[in-house]
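This is the structure I want to talk about, given as structure tokens.
Complex shown without one protein chain; remaining protein chains in place.
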Amino acid sequence: MNIDMDNYAIHLENFEGPLDLLLHLIKKNEMDIYDIPMAAITDQYLTILDAMKVLNLDLAGEFLLMAATLLHIKSKLLLPKLVDEELEEEEEDPRAELVRRLLEYQKYKEVSQILDIQPRLGRDLFTRAAPQPEVLEETEAGFVAVGLFDLLAALKEVLKEAPEQFVHEVNMEQLSVKDRINTILSCLQGKESVAFADLFSSGLKRNELIVTFLAMLELVKLRMVRFMQNTSHGTIWLFPAVVLEETGELDVGEDALGYT
Amino acid sequence: MDILELAPLVEAMIFAADGPLKVDRMAEALDMDQTEILSAIEALEIDYTERPRGFFLQEVSGGYQLRTRPEYADFLRKLGHSRPFKFSRPALESLAIIAYRQPVTRSEIEYLRGVDSGSVLKTLLEKRLVRILGKKDVPGKPMIYGTTREFLELFGLPDLSALPTLREFSELAPEEDNQAFMANLPLLVDEDGLTEL
Partner (left out) sequence: MDILELAPLVEAMIFAADGPLKVDRMAEALDMDQTEILSAIEALEIDYTERPRGFFLQEVSGGYQLRTRPEYADFLRKLGHSRPFKFSRPALESLAIIAYRQPVTRSEIEYLRGVDSGSVLKTLLEKRLVRILGKKDVPGKPMIYGTTREFLELFGLPDLSALPTLREFSELAPEEDNQAFMANLPLLVDEDGLTEL
């Protein structure tokens, strides 16, 4: 199959990615997507990549990766088929995964074009924009939906301004420890003590054991719990160092704010 | 309260609410059954078709909202009080993938699209069309994403099941059609956000 680049006038920027370009080539040449002529499409694909003088570097990597995939599939097809007579099953067509990806991609590409022409708020439809302050009072009952993204963005903002030594990665392990601290404190609530071993319920995975232990150490460091033992080698007990608040009846007065 | 009295009251409530208003909230505020509210809504809908109004009732994101009729869009844009979302093709593609396949990870989106989608994902998060649902319980604990209430509101969908049906691939359109289609879908729409449809 000959390709005349002038007729194509293809610009990579017009394609969302290698899958998009391949779909274009398949349609342009009226190829059967379920039986893609690999030699022809690989040639065309490579010719187009070659012809691209200016390539966006980020895009290039993805287009090149696909080129490698195409060449790989093409070479596999050139190999004589291994017919294993004992195994009735045939080897999967080397093109199968590519075809699946193209079909999937095509579905989402198409539906995104349908979404684009749906009547859209702010473009095709408008709602009432003027406030009615005289009627609706702001009483702030529920919550406006905020996402984790907002929370993270807020944290990032704080850390940007915050003193140096506080700026560190909040990693998953630390978060698990925090979670555990919360749980241990809930266990201790309203009790005089809890046995050390009770907090390590059986079935905990190794990393969960470590997290629980780290959480206890953190609580001791924070002077919120004390470890006690009646006899050496006896049961270790955790005592709340101070009265833990009942969360059910929060007193949200000034004294709840920590400066009393 | 009979329906002739109730319908304008329900209309006022929907009018005054600052987002789609749920039937149960109306029922609660009026201390009525939801079925009564629903029949008032039905009466309003009939009324709006009998005597054309500038707006219509749209069921969106689990509630009801008054929205202007689409055929007035050109005039309303001239009044210029709104700045519409403009979607790039990558943004719309990624949004479609997230909408249909949620909960979905970034690498799943990228596998489907064949290109890096981090910055597009970030923009969709910033615009609150997409949210982080949590983490997937697989090695590496990647974050999983889904769409938001704002997404439903933007596209005027009552819920996710109202998304247009994903068409299974049957036959690829002939190339000429496709070219025409691409010509109609510019990468970025022009200044006032009017795509030529």
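Remarks
Letters A and B mark the chains as written, and numbering starts fresh at 1 in each.
In this section, contacts are C-beta pairs under 8 Å (C-beta built on N, C-alpha and C of every residue); 3 or more make two chains touch, one makes a residue touch a chain.
Remember, it's a predicted structure, so these values are computed and weren't measured experimentally.
Only one of the listed residues, A:Leu152, A:Ala195, A:Leu209 or A:Met228, touches the absent chain: A:Leu152. Annotation for subunit A: contacts to the undisplayed chain at residues 121-122, 126-130, 132, 135-152, 154-159, 161-163, 166, 169-172, 175-176, 178-179, 181-182, 185, 218, 222-224, 240-245, 247, 250, 252, 256-259.
Although one chain is hidden here, its contacts on subunit B can still be listed: residues 4, 8-18, 21, 25-26, 29-30, 47, 51-55, 66, 68-69, 72, 75-76, 78-79, 81-88, 91, 106, 118-119, 121-129, 131-135, 143, 150, 193.
Keep in mind that, in the parts below, only the chains that are shown with their structure count from here on.
Our note on geometry: subunit A versus subunit B, Cα centroid distance of 23 Å, whole angstroms.
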